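Below is a structure I'd like to ask you about.
Missing here is one protein chain; the remaining ones are kept as they sit in the complex.
Chain IDs A and B follow the sequence of writing; residue 1 opens each chain.
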Amino acid sequence: MSAVSLRGVTKRYGDTRAVDDVSFDLHENRIHGLLGRNGAGKSTAMRMLTGQEVPTSGQIRVFGENPYENADVLHQVCFIKESQRYPDIFLARHALEAAAMVFPNWDQGFAERLIEEFRLPVKQRVRKLSRGQLSSVGVIIGLAARAPVTLFDEPYLGLDAVARQAFYDHLIADYAEHPRTIVLSTHLIDEVADIIEDVTVIDRGRIVMDDSSENLRSQAVTVSGPTKAVEQFSDGHEVLHREDLGGFTRVLVSGVPTDRETASLQVEPVSLQQLVVRTTQFHDAALAGAGNGNGKGVRS
Amino acid sequence: MDDARPLFQQIAEQIEDSIIDGSLPEESRAPSTNELAAFHRINPATAANGINQLVADGLLYKKRGVGMFVQEGSREKLVERRQEAFGRSYITPLLAEAKRLEMDAEDVKKMIDTWRDD
């Protein structure tokens, strides 16, 4: 079942389409990765599905309802973003106290354990917090709120590796006990690759990839070897990336059956990060090609 | 976790390894989905898939309210299965290459004996 669905959603700012005719679902009680380059439209999409912005056209449903100005739906949604600002008059604890009032599933004990772990000085004025401490305020709210739909938009700015690991560990453990729909939007794809079940990649406001990470991982491989053999192997499949050196070629192909003959070739798994980067570049190149009147992508 | 096979298979295989080497004896409690997820830092659903595969293979069984346990006889079953797989993935290519080098099975056996003595 899908907790959130977007259908043909477009958001225009003047002439730019930040989000362009996008449709995707967030399945209930799964962890999703919403990935893409800066300015690709991820944050705009998340702002719209949390009712913070109104789409220019298209339909957004959260638990079957339009989230805009819908208090019943929004109290089940927690959106943690890197750019969140707090009132100057707040101490760190005020932000947490306010969140505790809003979110019906808030777990105060959990919040206190997290405060301890992230070493958040709760009696400090918010203005005096470091970038990392500010991020941990968001992370603590996002976890302790236990909202049925929780979105983390680059929540880690300024958090060191230890704190990020603590975040992942708590996220996995708490999600296991209290399943909910989670969205992780991040550039640190390698760090979340084993946590996310579903991957949605946005580029230039459009969806370029939307599948389970298991599927994506099993379908894409890097193949290297003599150019002829490589070309034979990848024939009829999407070549996302290609490098040549003399008679030697390396390609990243998607949609290859795993049982294909590979005698003279070296076949290696592809990390999710590699796959996302290459897919994004592939679509950028295809778009640029289309712009030059050459509508064809790089299909072999 | 970084090889090409699906994560859940890798998880299942690690538990199989523990059953084979005896660190997870028969009738002992196997790690839970949540423990596996936390340990490997993976999605609990993926860990659950791994466990489910072992249950489907008859290697683990569920005790209601207690957890997953290693089925009696599963070590033997696994060793048998792994021996078969060993043959497929090592002996077959070994003999194929030997044939190309004009060696027969006897020559290979002799070679193994020589190497073992070293």
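Following the convention adopted for this analysis, a residue touches a chain if its C-beta (ideal position, glycine included) is under 8 Å from a C-beta of that chain, and two chains touch if they have at least 3 such contacts.
Methods note: contacts and distances are computed from a predicted model.
The chain not displayed here is annotated in its UniProt record as "ABC transporter permease", chosen from "ABC transporter permease", "NAD(P)/FAD-dependent oxidoreductase", "Xanthine dehydrogenase family protein subunit M" or "Chemotaxis protein CheA". In the full assembly, the chain not pictured is in contact with A, by the touch criterion defined above. Among A:5, A:50, A:186 or A:200, the one in contact with the hidden chain is A:50.
In the complete assembly, the contact with the undisplayed chain comes from A:79, out of A:24, A:63, A:79 or A:152.
Note that of A:99, A:115 or A:221, the residue touching the chain absent from this view is A:99.
The set of chain A residues touching the chain not shown comprises 47, 50-54, 69-71, 74-75, 77-79, 81, 84-91, 94-95, 97-99, 101-103, 141, 147.
Simple rule for what comes next: only the chains that are shown with their structure count from here on.
Those residues of chain A whose C-beta lies close enough to touch chain B in the complex are 30-31, 168-169, 172-173, 175-177, 179, 194-197, 214, 217-218, 221, 267-269, 271. Residues 1-8, 33-34, 37-38, 40-46 of chain B touch chain A in their complex.
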